[in-house]
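Structure incoming, see below.
Right, subunit A next:
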Amino acid sequence: ACGKGAGSNSSDFHIGMVTDQGGIDDKSFNQSAWEGIEKYGKDHDMKKGTDFKYIQSTSQSEFEPNLSKFVDADYDLTYGIGFYLEDAIQQMAEENPKSRFALVDSLLLDKNSKPVFLDNVVNITFREEQGSFLMGVIAAKQTKTNKVGFVGGANSPLIKKFENGFKAGVKAANPKVEVYSQYAGSFNEADKGSTIASAMYDKGADVIYTAAGGTGNGVFTEAKNRKKKGQDVWVIGVDRDQYQEGMPENVTLTSMVKRVDVATYDISKRTEKGNFPGGKEIVYGLKENAIGLSPTKKNLSKEELAAVDEWKKKISDGEVNVPKTDDEFASFSVK
Partner candidate 1 sequence: MDYIIEMLNIRKEFPGIVANDNITLQVKKGEVHALLGENGAGKSTLMNVLFGLYQPEKGQIKVKNQEVKITDPNVANRLGIGMVHQHFMLVQNFTVTENIILGSEPTKNGRLHTEHAAQKIEELSRQYGLSVDPYAKIEDISVGMQQRVEILKTLYRGAEILIFDEPTAALTPQEIEELTQIMKRLVQEGKSIILITHKLKEIMSICDRCTVIRKGVGIGTVTISETNSDELASLMVGREVQFKTKKEKARPGEAVLQIHHLVAEDARGVKAVNDLDLTVYGGEVLGIAGVDGNGQTELIEAITGLRKVKEGSILLNGRELSTLSTRKITELGVGHIPQDRHKHGLVLDYSIGENIGLQTYYKKPYAKWGLLNYKTLLKKAKELIVEFDVRTPSVNTPARALSGGNQQKAIIAREVDRSPDLLIAARPTRGLDVGAIEFIHSRLIQERDKGKAVLLVSLELDEVMNVSDRIAVMYEGKIVDVVNADETTEKELGLLMAGGKREGKGEVK
Partner candidate 2 sequence: MNIVEILAIIIPTALYSAAPLVFTALGGVFSERSGVVNIGLEGLMLFGAFTSITTTLLMQDSVGSVAPWLSIVIAGIVCALFAIIHAFASITLKADQVVSGVALNFLASGLSVFIIKQLFGKGQTDFITYRVDKIDVPVLSQIPVLGKWFFSSIPVTSYLAIILAFVCWYVLYKTPFGLRLRSVGEHPMAADTMGINVIKMRYIGVIVSGFFAGIGGAVYATSISGNFSATTIAGQGFLALAALIFGKWHPLGAMGAAIFFGLAQSLSITGAQIPVLQDIPSVYLRIAPYVLTILALTGFVGRAEGPKALGTSYEKGKR
């Protein structure tokens, strides 16, 4: 493969990124992660395509070779986006102690799936549950039927954080509100998304929070169809500001944004400055402004916003500890 600085030597710092199967423009964390790297690149006039660059993985078996391309071209920092890359990163990191990696959304796990840390790997994780909690609060305030819904993609620990955070938020804001939640089983089945949404809306839910990637498209479709017919239903988007997806019927109440870009920018900066936080888990949450509300707030009422700020503070101050897992949620309560 081509060595570093192929083309020009506008910089001696090189950042690589390997997407998971979602692809670079997944309207989600791959895209967001790249945006962060791009921004960092621009700010430090690095050259796209040589100084910072990405490879897309179209299949699980490509993760490792893709990472190794950056290793061979000895890039200074290589991001692996998404927990699916955990094995590959671990493998590559062990084989190439000199190269530095950043794994987004997961820790490295050992044989007995206990977390392990490697000095040349930084693990980037987010407090999705915190953001989801705020979405729950909003949903609880917004609903007129006292019924809201959650649609998840694959039923995994990661998505569970979204669900439990959301449920906790609802419970905190208004215990009387009932939450329907269902997992589609995959992130790319729009038809299932819309079928689930349709069922939930029919059962009276009027706000649905979706953390389901492409499956979520179906939820939006369903909501728009109903809005058109004058039904008062909402969707809460995820990862990025999904306001546009809601147009023209305007069904996006708000979105839980997960600023992977903030993280990638930050880690890149630290690494270039020479303090690469290897062997650590760096957690980004409300405090770091890496998790939070979408910029577009048109559809949110004064009091909803007020409530959000109030809870945000409580969470940041550690007054409230938002549950991640079903067990934590079971024992969750707010005074």
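Criterion: a contact is a pair of C-beta atoms (placed from the backbone, for glycine too) under 8 Å apart; a residue touches a chain by one contact, two chains touch by 3 or more; residues count from 1.
The candidates came about this way: all candidates are chains of the complex that A comes from, given by their letters.
Here the structure is a predicted model, which is why all the values come from computation and not from measurement.
Enquirer: All of 1 or 2 sit in the same complex as subunit A; which one actually touches it?
Expert: In this complex, the candidate that touches subunit A is number 2.
Enquirer: If we count contacts the way the header does, which residues on subunit A are in touch with candidate 2 in the complex?
Expert: Interface residues on the subunit A side: 23-27, 56, 58, 180, 182-185, 188-192, 194-196, 198-200, 202-203, 214, 217-218, 220-221, 224-226, 228-229, 244-245, 247-248.
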